[in-house]
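Sharing a structure, written as structure tokens. Questions coming.
All protein chains but one are shown at their positions in the complex.
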Amino acid sequence: MSLDTPGLVPRPATRPPRAARRVAGLLAIAAAPVLVLGVLFVLPVAGMVAEGFVVDGRFAPGAVLDVLARPRVHRVAWFTVWTSGVATLLAVVLGLPAAYALHRLALPGRAVVRAALLVPFVLPTVVVGVAFRQLLGEGGPLGFLGLDGTPVAIVCGLVFFNVAVVVRTVGVAWESLDPRPGQAAAALGASPWQVLRTVTLPALRPAIVGAASIVFLFCATAFGVVLTLGGVRYSTVETEIYLLTTTVFDLQAAAALSVLQIVVVVALLALAARLRATPDPTAQRAVAPARAVRRSDAPVVVATLLVLAAMLLPIVTLVLGSLSVGDGWGLDNYRALTTAGDDQALLVPVTTALLVSLRTAVDAMWMALLVGIVVSLIVTRRSHSVGERRVRSTLDGFFMLPLGVSAVTLGFGFLITLDRPPLDLRDSPLLVPMAQALVALPLVVRSLTPVLGGIDDRQRQAAASLGASPWRTLLTVDLPVVWKPVLAACGFAFAVSLGEFGATSFLARDTNPTLPVVIFRLIGHPGEANYGMALAASVVLAVVTAVVVLGVERLRVPGVGAF
Amino acid sequence: MSHARSRAALTTSTLAAATALALAGCSLAGGDGSTATEPSTSSSDTGQGGGTVVLATHESFHLPKKLVRAFEAETGYDLEVRAAGDAGTLATKLSLTADNPIADAAFGVDNTFASRPLGEGAFAEVTTTATPPAEYALPEGGDRLVPVDSANVCVNVDTAWFEREGLTPPTTLEDLADDRYRDLFVTPGASTSSPGMAFFLATVAAFGDSWPDYWTDLLDNGAKVVDGWEDAYYGDFTAGSDNGTRPIVVSYDSSPAFTVSGGRTTTAALLDTCFRQVEYAGVLEGADNPAGAEALVDWMLSDEVQSALPESMYVFPVMPGATVPPDWAEFAPQPTDPYEVDPAEIDANREQWLTEWTDVISR
Partner (left out) sequence: MLALRDVTVRYGDATAVDDVSLDLASGQVLAVLGPSGCGKSTLLRAVAGLEPLESGSICWDGEDLAGTPTHKRGFALMFQDGQLFAHLTVARNVAYALRLRRTPAARVAARVRELLDLVGLSGYDDRLPGTLSGGERQRVALARALAVEPRLILLDEPLSALDATLRERLAGDLRSILHAAGTTALLVTHDHEEAFALADRLAVMRGGRVVQQGAIDEVWREPVDEETALFLGYARVLRDAAARRVLDAAALPPAYAVALRRSALVVDDEGPLRAVVESARVTPELVRLVVGAEGVGSVDAVAPLGGRVAPGDEVSLRVDVTRLAVLAITP
């Protein structure tokens, strides 16, 4: 290996002071986002876990460890792993053809389809739960399948939520895949299937692994969808933590499961990082133009349409439900959205809640973006030593953690750790957006790092040698390339915040509930009109989300910004 | 050149717009005053009190704005309601923050969850002007938690459905395990739903230690266990959903008042299957504004609030002087002798019961 290529050098036996200085400098820049995550994530989770470990003021880990030996814990852990595993596998299998068709073929209206596929990802779980139960319930159109309340229904729900992640992450990678090696293989006599198996899929492996690991995290920490679709017979680690904390008040057991969850998530992230190739900074970002659809593409297109239909079915059920009035059809449910519901079920009209949602989303967006940009910049800057690269990749994983940790643990942790000055945040109106920003942060980082990592560092050096200060370099080299993905990340953060329910329902205050919270309340109140309003409000939420995502779609740079 | 310039201009303007959007009125922080927290410093000249009184409650809490305004005018306190999560979440929050309370007063802890926050010392002693009937008082901690409302969780039947089918509706818990009612019953789960828990406690009260046998029979008879009350009522109950296939559901004694059509109700609550849930209010230990909290608890026992409870929260008032809506009086009779389980016993056994119950239903 050439010495002209720094970074790939033997590991230093004794770290020279210069490398140590650089690592120290790196940590200094990283201090702000790390502090933010430390306060808003590590501290609350640690505080809640400590409740379980400390009994009567004494550190007593024995009780927690005993919990891990319970057969029920084993059953719950196994159920979580297998449902998440199967759902991840299915999401990948269903997502791959769609990723290809929507990113490599010039299908008419593919931008709209891509946006439509993302809607489920940001829909509140309550709404999806309702839609699925309408569909799969004993009296529903698919009731004859007898899936209601079975693990199959849970897996279906998880797949429904997460196919979009696979389509997007893999599709973007597929878009920028050089088609020539595949053509070379074909020239050597490989059939299309062999090309796929021996050239294309291996090249896509990092993207597939990346998508699968995110999907697995989402599945393993899914809460509402498991509760609603699985009924009460099935418990995952996440629902069990909820049950143990709120119903049983067994904080030791909850702490044990939280720790188990964190350990598994960290291990998974480490594994995924190892399997995911780091972007080669000298690689050209070439986007193969989408090609016209041929007859031989029929299976892929049909598969994509089937996936799309399966995705749309619950949503269509929802729309039909919202339009049904008494025995006929009408827009009454939509008109009712400006009221506070039948019997004043709500303190505020749904339209007001929508405004609150939008304002909360703006706050969550700038918070996630501010931290996300800094993190992405840090993570993608070139490393000068092994130690430095370790620090960077650790940071990268660190900011993914909020994806994999129980919202219940985090929510209660907020209450018990952020309760005193100078960190008295639990009464702050910004607490909800902060929590949502935490959820959106990994997505922001994941959409910006491939783009920033794709900028050749020598571009920045060329600018510097021409007299541009670091700040000017950022403005003139990074920003022009990154502004579209930044806007896309804005859209994502915004959409995620619009749909966030778990943390929000826990932290939102009565006087300013967000739309998902209001939908949940409407469903929980008796009265046919309230139920119809809940469905109508869900449709409104879905439409707003779809519009935002479509906007994001238009701004996305082809070939970058995994999701 | 112009291409690049217009792009730069677009970049700049987009960023400027985004910044402006975030910093101007769109943000919650920069928004109207009602969203900003004001610590107990703002005072009002009217009334004898002053400052803000903060109420922690669950997400089902709701009272008419008019009443809240009257309370504020009368007492001089500003009422700030923090409602989030269900009753279990509320109880957990109060228990975890017993040393630094999240509010001045709390409402919504019920008899199934009361022992926990009481045990953690979350509530302070309280004296009220009005005295609710003794039948609602907790055996322990009655000096700290004041009953405000009650609701009985009862098995409901779709009487219209039974008429159409020419079948006699069930009346007792035992009936639900009868072969005639095979595949007709749906209940929310005890582990995930507050009414589900109440129904489970009714079976514990009714069958004692042999409740697992009863549940086994129930499930053998095709009973369906779902996640939440709304799933059961709006997903599976024939009178709650067009797609519903089950005419027997666990719901409330007040539910028949909501299925009135043409001067009669199409559902009925089986009054021999009920478990009574009582919701309590109290002053939190270490509250910033204990006087305001006590005034708030007093207010919740006032005739106005008590009479508003049925319409606002679908529960019955505890004070005898309160009025209930005509539909309620006519169609929602309350059980006279509901099942009861001592809160201390619930607290002591909850985990074991739930574990066993989950084992039974996942068998």
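Letters A and B mark the chains in the order given here, with residues in each chain numbered from 1 onward.
Assume a contact is a pair of C-beta atoms (placed from the backbone, for glycine too) under 8 Å apart; a residue touches a chain by one contact, two chains touch by 3 or more.
Computed from a prediction, not measured in an experiment: that's the story for all the values here.
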{"item": "Residue in contact with the excluded chain [from A:375, A:463 or A:533]", "value": "A:463"}
{"item": "Contact partner of the left-out chain, one of A:291, A:335, A:420 or A:472", "value": "A:472"}
{"item": "Missing-partner contacts on chain A, residue numbers", "value": "2-4, 6-7, 9-16, 18-19, 384-386, 456, 458-459, 461-470, 472-473, 476-477, 480-481"}
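We adopt the following convention: only the chains that are shown with their structure count from here on.
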{"item": "Centre distance in Å when chain A and chain B are each reduced to the mean of their C-alpha atoms", "value": "32"}
{"item": "Interfacial residue positions of chain A with respect to chain B in the complex", "value": "51, 72, 129, 133-134, 137-140, 143, 149, 227-228, 230-235, 239, 243, 245-250, 343-347, 356, 358-360, 362-363, 365-366, 412, 415-416, 419-420, 426-430, 432-433, 479-480, 483, 487, 490, 505-512, 517, 520-521, 523-527, 531"}
{"item": "Footprint of chain A on chain B - complex, ascending", "value": "7-8, 11, 14-15, 18, 21-22, 26-29, 31, 34-37, 57, 59-62, 64-65, 80-86, 88-89, 91-93, 95-97, 100, 102, 116, 188-192, 196-197, 224-231, 233-236, 241-246, 255, 258, 311-312, 314, 350-351, 354-355, 358, 361-362"}
